[in-house]
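Note that one protein chain is taken out, while the other chains of the complex remain in position.
Just so it is clear, A and B label the chains in written order, and each chain counts residues from 1 on its own.
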Amino acid sequence: MVLPVLIIGVSIVVFTLTRISGSPIGIYLSHEMTPAEVAEIEARFHLDEPVPVQYLYWARGVLQGDLGWSGVAAAPVTEVFPDKLAATMELAIASGLVAVALGIWLGTYAGARRNRLPDHVTRVVAVSGASMPLFWFAILLLIVFWVYLDWFPIGRSDPGVFASISHPTGLYVVDSILAGSPTALWDAVWHLILPALALGYGATAIIARMMRSSLVEELQQDYVDAARAKGLPERLVLRRHARRNALIPTVTVIGLTFGFLLQGTVVVEIIFRWPGLGRWMADSVLRGDQATIMAYVLFTSVLFLMVNLVVDVVYAYLDRRVVLGE
Amino acid sequence: MVDALLSGAPVDAPVSARQVRLRRGLELAASVLSNPTTILGLAIITVLIGMAVLAPVITEPNVPDPYQMPRDWGAVAKPPGTPGYPLGTTNEGGDVLYGMIWGARTSLQLSLTVVGIAALVGGIVGSVAGGVGGRVDEVLMRLVDVFLSIPELIFALAIAAVLGPSFGNIIFALSVVFWVKYARIMRAQIIHIRQNEYIDAARVIGDSRLNIYRRDVLPNAITPLMVQATLDMGHVVLIGATLSFIGLSQAGIAEWGVLVSEGQAGIAAGRWWASTFPGLMVFLWALAFNLVGDGMRDVLDPRTESGR
Partner (left out) sequence: MHAPATIASVVDLKVHFQSKRGVVHAVDGVNFDIRDGETLGLVGETGCGKSVTGRAFLRLILMPPGIIAGGSITFRPHAVCPACEGAGCPRCGQTGRTPAVCPACGGRGCAACGGTGTETVDLLALSGERIRRIRGDRIAMIFQDPGKALNPSLTIGEQVAEVFLQHRSADLMQAAGVEAGHFLLRRFASQRAGTPERLLLALPPLRGRRDRILRALDVMVAKALADTQIPNPRKLMDRYPHELSGGMRQRVMIAQALACNPDLLIADEPTTALDVTVQARILELIRELQRRRKTSVLYISHDLSLVRRISDRVAVMYAGRIVEIGSTGEIFRDPRHPYTRGLLAAVPSAAIGRGKLAAIRGTVPELVDPSPSCRFAGRCPHETGACRSYDPALAPVARGHSVACFIHHQPLAGERPSFARRSG
C-alpha cells in the first residue's frame, strides 16, 4: 500500500531538515579539538559519504532505535520518549473522549433542530472552535480557573501523591485505578480537567460540525420518512435510523481530529506545565535540540498516517454500501 | 428559439462570454453577501485590515523600528484604563493597544506573503502535474502526499526551529507547509477540464494548450482557490501566532503571538491583559476569515459542509 512509501517520504523530509541547519554533530564538537579529531568524528558519523548514503545510515539508526541525543533531557531520545509519550497520550485520549462524546451529542442535538436556537448556538461554537487560537483559549482558562477561581491546579500531579503509587501503564488515571488509590485518582483527574478542556474544545467543534451536517442530510432521506410511516416514535427514528447512518461520515473526521489533538498538545503542555512530548518539543525548539525535534516530527507523522489508515478501514467496514462497491 | 431564428424574427442581442462571466460573478457575490455571518466576517476583516494599513496614522510609530514594541520603563505592567494606555502595558512598558494595531500589520504581511507564495508555487506545481501527467504527476503528487502526512503545526515548527528564530523564517516555514493544498486544487481542476470533451473539440480546431489553460482552466480554478486562500489567510495567522508563541519569532516585536507569550509571565500575578488582548485579536482574525471563507464555500460548493 501507499503507507510505506509515505513513511519513507516523511523520513527523507526529516533527514533533509537535519542537514539544513549546519553540522549535525555540533554537540559533539568543542573548540579544543584538533582538525584530526574533528575529521575522525566526522568519519564516525559518516559525514564524509555522499548524502544519500548518509540517509541510509541515519535511517538504519532510526530503525534500530537510535534517535539521537537530547540536549534538553541529557539522555538518548529513545530513553526519555516513553514517559513523555504516556503523559501526552493520557491528555490526548482524555480530550479525545470528551470531544467525541460531546461533539456527537451536540451535533445530533443541533441537526435534529435545524435552524432553531440549539442549531445556531452549535454553529457558533463550531466556528469559534475552528478559529480559536489554542494558546489563547488555554490562557483564558488558566486565568479564570487557576488564577482567579483557583479551582484547578496546573501540572500533571502532586509529586508526593504521584510517587506513592506504581506506574505500570504510565497513564496516571489508569495506574491510580489499578493501585486502588482514590487520592491518586482524584489527583490525576483534577489535574487533567483543565488541559483536557482546553484541548478538547477545538476537537469538539470539528466533530459537532460534521455530525450536524451529516445528520441534516440523513434526515432528508426517504428511509427516515419510511421509518415514521411504520409508526416509530421520533426518538427512535432519530437514534436508530438517522443518527446511525450519520455517524459513518463522522468517523472520517476522527482522523482529522486526532491530528488536531496531536498538534494542540504542544501548546497546551506549555501553558499547563504538562510534562509530555509537546513541552519537551517546545523546549527543544528553544534550545536547538535537533534530535528531539526530528524524532517528534517522525513520530507524529507516522502516528498520524496510521490513524488515518485505521479510519479509512473502519469507514469502509461501516459503510456497507462502500464495501460491496455499490 | 430555433424557430424564431429560422423565421427571421428578432432575437435577443448576443452576449459575449465575458459579459456572461461578469454577470455570473456578480450573482455569486450577491449570494455570498446574503449570509449574515459572512457579512459579519467581512466587517471584522475590514476593521482589521483598516487597522493594519492605517497603523502609522492611528498610532505614534515607534522609533527607530515601528515593528518593535515601544518600551516605557516608567509605565511597566500597568492595568487597562491607565491614562495613555487604554489596554494596559506589558512587563516592559509596551503599550498593549500599540501591539494590537501593529500586530495587525504584521499579520497582514505574514498572511498575504505566505498565501501569495503558497498559491503561486502550489498553482504552478499543480498545473504541471495535471497538465503533463504521467510520471511527473505521480512524483509530484507523492511529494504532496508526504507533505500532507506531517501535521501542519509540527512541520512548520520543525522548519522554523532548524532555520532559527526570525519572522522571515516563519514566513518561509509556513509557505512550505501551505502550498500543497493549492497544488491539489489546481491539479484537480486541470484533470477535470481535460476530461471534458469540449477540450478535445478545441484542440481539434487548433487551439493552443496555453489558450485553453488561460481561458478555461484558470477561470474555473479561481473559485476553489479563492475559497482556500481566504480560509488560509486565517489559518496562517493562527499557526504563525502559535509559532511565535512557542518562541520562534524575534523577541520584543509587535506581533500577537509574541505578545501573548511575553505576557504569560504576569499571569500568575493576575496581570491578564498583556496576553488576553493580543490573543483576542488572533481569534478575531481567524474567525473573520473563517466566516467569509465558509460563506464563500457554501455558495460555491454547498455539498462539502465538512470541517475543513
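As a convention for this text, a residue touches a chain if its C-beta (ideal position, glycine included) is under 8 Å from a C-beta of that chain, and two chains touch if they have at least 3 such contacts.
Only a predicted model underlies this, so the values are computations on that prediction, with no experimental measurement involved.
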{"item": "Left-out chain, listing which of the shown chains it touches", "value": "A"}
{"item": "Contact residue for the chain not shown (choose from A:36, A:63, A:149 or A:229)", "value": "A:229"}
{"item": "Footprint left on subunit A by the chain that the document does not show", "value": "221-223, 225-233, 236, 240-241, 244-245, 248, 320-321, 324, 326"}
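Going forward, only the chains that are shown with their structure count from here on.
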{"item": "Euclidean distance of C-alpha centroids - subunit A vs subunit B, Å", "value": "25"}
{"item": "Touch list for subunit B against partner subunit A, complex", "value": "37, 142-143, 145-147, 149-155, 157-164, 234, 238, 241-242, 245-248, 257, 260, 264, 267-268, 270, 272, 275-276, 279-280, 282-283, 286-287, 290-291, 294, 305-308"}
{"item": "In the complex with subunit B, residue positions of subunit A that touch it", "value": "2, 5-6, 9-10, 12-14, 17-18, 20-21, 127-128, 130-136, 139-140, 142-143, 147-148, 206, 209-210, 213, 249, 253, 256, 259, 262-263, 266-267, 270-271, 281-282, 284-286, 288, 290, 293-294, 296-297, 300-301, 304-305"}
